[in-house]
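Note that one protein chain of the assembly has been removed; the remaining protein chains are unaltered in position.
So, subunit A:
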């Protein structure tokens, strides 16, 4: 089996193909300075494994409805039924200076590293690390069909945090093929130390995919897509996107 993975250039102007200019919620992009009282307690880190079908008990929402909200919460995005056309927040909402610096995937059965990408730090002329707000919002993955035969993949994400400590950092990632939700993944990092660099490896169990769906996913590259939503204290601060090809070629 061989794997080939590439990623798009992670420069500032990378946008998902066919997307309009990202629109953002009307939310105030700046911190209102008020921490929710309940967020003072340390949240334990835990993974909530979503079901591979529509999440139960969460009202269905559309992207349009969410964009009309001041802020977007984790419960909001759990109601989304398909990939969003636009980013649900702008780069300016990342007030905590969260920066993803490395991403790696390995096959858990063999331990083989499948893919790794590191983002070089951007250093300004004053020697300080500049905040590169638009970088890395979109990645395009190119895998061979063999990738779909994997059962468990370990995905490691490395990220840095700015001066402000984060009480409750949470990620919700949703993978779709066309308009079918394949898998929803929910991970609470909890507290993040200011000026820290952190890694997290989560294990993706491939959802059971019928031969038919796998054939379609291979046949139609980039119709498998994902939205990664990041929340601090239950407010959306970052939104990244990716799409996937399993046909082995560009």
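One rule holds for everything that comes next: a residue touches a chain if its C-beta (ideal position, glycine included) is under 8 Å from a C-beta of that chain, and two chains touch if they have at least 3 such contacts; residues count from 1.
We adopt the following convention: contacts and distances are computed from a predicted model.
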Worksheet item: According to its UniProt record, what is the protein name of the omitted chain, chosen from "ADP-ribosylation factor-like protein 15", "Golgin subfamily A member 7", "Glutathione S-transferase" or "MADS-box domain-containing protein"?
Response: "ADP-ribosylation factor-like protein 15"
Response to the item:
In the whole complex, of A:163, A:179 or A:211, the residue touching the missing chain would be A:211
Practice prompt. Could I get the residues of subunit A that touch the absent chain, sorted low to high?
Written response: 41-49, 51, 106, 108, 111, 149, 151-152, 154, 161, 189-193, 195-203, 205-212
